[in-house]
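Of the protein chains in this complex, all but one are displayed in their positions.
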Amino acid sequence: MRLSTRNQLTGTVSAVQPGAVMTVVTVQLDGGQSVVASITKDAAEELELEVGKPVTALVKSTEVMLGVE
Amino acid sequence: MRLSTRNQLTGTVSAVQPGAVMTVVTVQLDGGQSVVASITKDAAEELELEVGKPVTALVKSTEVMLGVE
Amino acid sequence: MRLSTRNQLTGTVSAVQPGAVMTVVTVQLDGGQSVVASITKDAAEELELEVGKPVTALVKSTEVMLGVE
Amino acid sequence: MRLSTRNQLTGTVSAVQPGAVMTVVTVQLDGGQSVVASITKDAAEELELEVGKPVTALVKSTEVMLGVE
Amino acid sequence: MRLSTRNQLTGTVSAVQPGAVMTVVTVQLDGGQSVVASITKDAAEELELEVGKPVTALVKSTEVMLGVE
Partner (left out) sequence: MRLSTRNQLTGTVSAVQPGAVMTVVTVQLDGGQSVVASITKDAAEELELEVGKPVTALVKSTEVMLGVE
């Protein structure tokens, strides 16, 4: 499936923190920065997310803010 | 101001597409991937966004989805 | 790619309203209700969205609110 | 109250998973597809959400992505 | 309809900037601060938003970030 989602950043899972119904996943992006995702625990389990797994982090462009010094 | 926002990715503006009331801004991230932000035209003008300007792209962790092959 | 995104609703494009940099797309869901998406014009063009095209509407669960009478 | 929110899908609660501070609610839409919402536990309790209760799932159009095969 | 949406701030429309398909609306909150909403032009027209009209600004709690000095 091709997606309208503008932002599709490739990386590798570097941490998984499961909660009660939500799970917080950290992804080391290819290129060196990292991204944190708060997703449902069900989704994290279905995708079998674990440290070292290659993943794509997706973000809709309307969710991105910009800051300048 | 320190922010709760987990994702703060540094980069450089590589394109600015002004619309009627919204502006679409492309940011080349340090490390090589890129991110697109849809923000208000007012915000883009206030921040004087233009190609080559260093910026930080901010995304709340609840807005990040993950995909696996 | 399998996605963490909980909500993937199948349907057919029933209207496309292109703007300056954003496009508003209406999708008739299989089952009869409809959904409106505001995406970038670039995304709408890349996906070649037009009336009658089958699409999937995706929504992260953290974006869904509930109301009761 | 009339809302600017474009997407108001009617359905019935089919599952409620309470967590520590968040609750994940599944809604069977009229027409057959289903939607998952991650809301605060406080909200879920105030609305007395339980299996079988009729609800409306609301989503802002800027939160909807589209995918094509 | 009672909503799960935690944040329902009352105020008065103080500016309406219609674009091609999106409209940017400024709301002066009761209590003195102001809020800007980017909604579809269709929604702004249906609600007949104009300067001086009393409105409620709604925001899901998962969309709110916090900053400290």
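Each chain gets a letter, A, B, C, D and E, in the order it is written, and its residues are counted from 1.
Keep in mind that, in the parts below, a residue touches a chain if its C-beta (ideal position, glycine included) is under 8 Å from a C-beta of that chain, and two chains touch if they have at least 3 such contacts.
Source: prediction; values computed, not measured.
Touched by the hidden chain within the whole complex are the displayed chains A, B, D, E.
For the chain missing from the display, the contacting residue among A:L3, A:L47 or A:M65 is A:M65, taking the whole complex into account.
Among A:M22, A:A43 or A:A57, only A:M22 touches the chain that is left out of the view. In the full complex, subunit B touches the omitted chain through residues 1-6, 37-40, 42-44, 46-47, 56, 58, 60-62. Panel shows subunit E; residues 5-10, 24-25, 27, 29-33, 35-39, 43, 47-49, 53-69 of it touch the chain omitted from the view.
Taking the whole complex into account, subunit D touches the unshown chain at residues 1-5, 19-22, 40, 42, 60, 62.
Methods note: only the chains that are shown with their structure count from here on.
Minimum number of contact steps separating subunit A from subunit E: 2. Think of it this way: of A-C, A-B or B-E, only one pair shares over half of the C-E contact pairs by residue number, and it is B-E.
Subunit D and subunit E have Cα centroids separated by 21 Å. If you average the CA atoms of subunit A and of subunit D, the two centres end up 22 Å from each other.
The mean-CA centres of subunit C and subunit D are about 16 angstrom from one another, to the nearest whole unit. Contact with two or more other chains is made by residues 1-6, 19-20, 22, 24, 36-40, 42-43, 47, 56, 58, 60-63, 65-69 of subunit C.
Taken chain by chain, the contacts fit none of the simple shapes, being neither an open path, a ring, a star, nor a full set of pairwise contacts.
Looking at which chains touch one another, you get A-B, A-C, A-D, B-C, B-E, C-D, C-E, D-E.
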